[in-house]
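Sharing a structure below in structure tokens format, with a few things to ask.
Of the protein chains in this complex, one is absent; all others appear in place.
We call the chains A and B, going by the order they appear; numbering starts again at 1 in every chain.
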Amino acid sequence: MIKDVLRGISQGKTLAQIAEELNMEYSALMGMIEHLIKMGYIIAVDRKPQEISACKTCPLYKVCSKNGPKIYYLTEKGKRAIK
Amino acid sequence: MLIALAGNPNTGKSSLFNAITGAHQHIGNWPGVTVEKKEGTITFEGKKITIVDLPGTYSLTAYSLEEVITRNFILEEEPDVVVDVIDATNLERNLYLLTELMELTDRIVIALNMFDEAKKKYKLDVKKMRELLGLPVIPTVAIKDKGIKDLLHACLHGYFKPKKLSYPEDVENRVEKLQRMMENLDLKNKRWHAIKLLENDSEVRKKFANLGRKDILHEAEHLRHEIEDIYGDDIETLIASFRYSFAHGLFHEVAEPLNVGGVTITDMIDHVVAHKIFGLPIFLVVMYLSFEFVFVVAAPFQDAIDLIFNGKTLASGQHINGLIDISYHWMASFMPNWASSFINYGMLRGLAAVLTFTPIIMFLFLILSILEDSGYLARVAFLMDKLMRKIGLEGRGIISLMLGFGCNVPAVMSTRALKNERERELSIALNPLIPCGARIQVFAFITAIFFKHNQALVMWSLILLSMGVVALLGYVYSKTIFKGKAEPFVMELPPYRVPSLKGIFIHMWEKSEGFLRKAGTIIVGAAGIIWLLAALPWGVQFGGENSYIGQIAHFLAPVGAPFGITPESIIALFFGFFAKEVVIDVFYVLYGTKEALFAAMTPLQAYSLLLFILFYTPCVATLATIYNETKSTKFVLFVILEGFALALFFSFLAYTIGSFLGVGG
Partner (left out) sequence: MKLQTKVLLSVIYSSILASFSLILGIFEIAGSLGLHTNFAPPDIMGGFSLIIASSLILYGAKNTVKFLYDGLSFYLVGLALLIAIGLLNIIIALADLLDYYILCIGENCSGYSAHIRPEIYIFFLALLGLYPFFVRWHFRRKVP
């Protein structure tokens, strides 16, 4: 199952799509994702506070979009796992 | 008797703990750490029972303190019963921890908490769950004190005959082998230790190192490699996979979702808007409808503000005074005419112009806030990613840039998250081509004046063009200068929600206020400078050919001619280099009124100008950030040249083709 999830990620599916294909509950998939992060298969990339504060250097900083979706990348280990 | 409450975070452990113990609790810390430990005692059926609330955990690995505390407590203190508090509304997720607990102890009672909510989501077969697990399963509703007695009763008299998860023989053999090596060690639950050793658990390895049993560690290492060779997988994944499959299978045995497969409205919308064929057209439609809304709704407000400040000249030639005319006459009564003219027709009219433009800005931000807060913009980013993959674009970093469409500065900074250097450079090179909020304002401004009937269409075409160019250039770059490997990723799309009215208005107000403040201060300064340029040297006709501004314009005229760009526009573009939205101010100061601006250019010229603004150099702040991130002057130059090349290409193309066809002239 873990590999199916990693494979889904590498194919650019959304988490909702992966959950649907594996017939998993969305919350269960999110739990697995957290686990995979701990095991070092994926990393989560979030908007960092320093980037948001960078908005302030911009002439219209209030226009900055302050929250984006979380993005998860496969790590080298993650890529190796599905080879 | 000792009962421990384990479970995922937020499953209601503390609620259950409170429901059981009432006021009899004691709060302290776990030894040596600052994780809270709650303990309580009650008497039930004449028995004294101590209850411990364990920290919430999703699994029992050695990765976090909470997990280590939980498993060590169960292992060392050997509670008589461990109650696994399960959030029954997220059953599948919660079952993973159960599989780990079952390796740790046999005496587990399962509390299906939040049963009230869970009943709305699935049909749960509690009896079957009991049979499949061989453990007591008790539905509870902690916040309503329901099921507490049953739970305690099960703890005292329950029947514990767990049907354990067993691994494939290749694994089980080796677990047993390790177990046998531990025979004469004083260890509780040797099977668990053996499994954890195979899993390469750091805490357990330390334990054996402390015991001085290097031999066991070596053997575990050896066996682990054997298993990994057999399955071609690393063992941690292998074992975790088994547990997930077990939890998954169990879940489907006992729960039948009422709302089939838990399909939500979000799922339904995403099914369509992220569709491989329909996704893009829907986005185009949404974008078009949004722009249409902005311009149409803003129009009456704009006209009203314009009327109040500038008055109007009737068909009969009679002029109705607006506030500015009134103020001019009033000031002229006690100061020189030129001063009153400067204040009223120079600065005040500029300010009024900004105000006239405000409704568009407000509605633009209103619609952007709705699109963002509802969660749709995140889908657009996803859609773009898919599109780029289809054309073979290597380098998905562009997505995080798309999300920073409000401003290029943080977008460039966000490329730090990309580990791959090539991909990062590619993203930075493409980033300035994505129109930032300031540029979109300038488009809206020019569009509103020149394209009375096709405003939305014009705006739409600009956004579409920029996305097309980003995709195309991205493709070309990734095949030539920035060759790189793709970085696979997945996005967590937030569920759709109806944005709160308050949130939207705060959003909209914040953004519009920023614009007003900025435009207001700049216009006063810019108005001063440009008024002077138009009035000097002394004695020339104001803004005439011999004034400084006239001379500058005369000098610049040939430069813009092939693109249909007027000298005044070039001056505006120059100021726009410092901050894009200043372009609006400069236009107003140079031309005075919308009508004058409208008369100065044909729609074709205006469109050519729009294309130029779309691509020409990013603003100073963005360039500074690019330099900061790359530390390369060459890169900054590249970005500037890229912008100008595209700007010249497209405005020349549009102007030439347009003139040739005779449209918009």
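The criterion applied here is as follows: a contact is a pair of C-beta atoms (placed from the backbone, for glycine too) under 8 Å apart; a residue touches a chain by one contact, two chains touch by 3 or more.
On a predicted model such as this, the values are computed, not experimentally measured, just so you know.
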Contacts of the hidden chain among displayed chains: B
Hidden partner chain, touching residue among B:Ala299, B:Leu355 or B:Ala557: B:Ala299
Hidden-chain contact residue, picked from the options B:Pro281, B:Pro336, B:Gly503 or B:Gly525: B:Pro281
Sole residue of B:Lys276, B:Lys312, B:Lys479 or B:Arg517 that reaches the chain not shown, by the stated touch rule: B:Lys312
Residue among B:Val272, B:Leu472 or B:Val663 touching the omitted chain: B:Val272
On chain B, residues whose C-beta touches the chain left out of the figure: 258-261, 263, 267-269, 271-273, 278, 281-282, 284-285, 288-289, 292-293, 296-297, 299-300, 303-304, 307, 312, 314-315, 320, 456-457, 460
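In the analysis below, only the chains that are shown with their structure count from here on.
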Between chain B and chain A, distance of the C-alpha-averaged centres to the nearest whole Å: 11
Interface residues, chain B side, partner chain A - complex: 8, 58-59, 61, 63-64, 90-93, 96, 233-234, 236-237, 240-241, 244-245, 247-248, 251-252, 261-262, 266-267, 270, 274, 365, 372, 377-378, 381-382, 385-386, 389, 399-400, 403-410, 413-414, 416-417, 419, 436-438, 487-494, 510-511, 513-515, 518, 579-581, 619, 621, 624-625
Partner chain B, residues of chain A touching it in the complex: 1-3, 8-16, 18, 20, 23-28, 30-32, 34-35, 38-39, 41-42, 45, 47-48, 50-52, 54-55, 57-65, 68-74, 79, 81
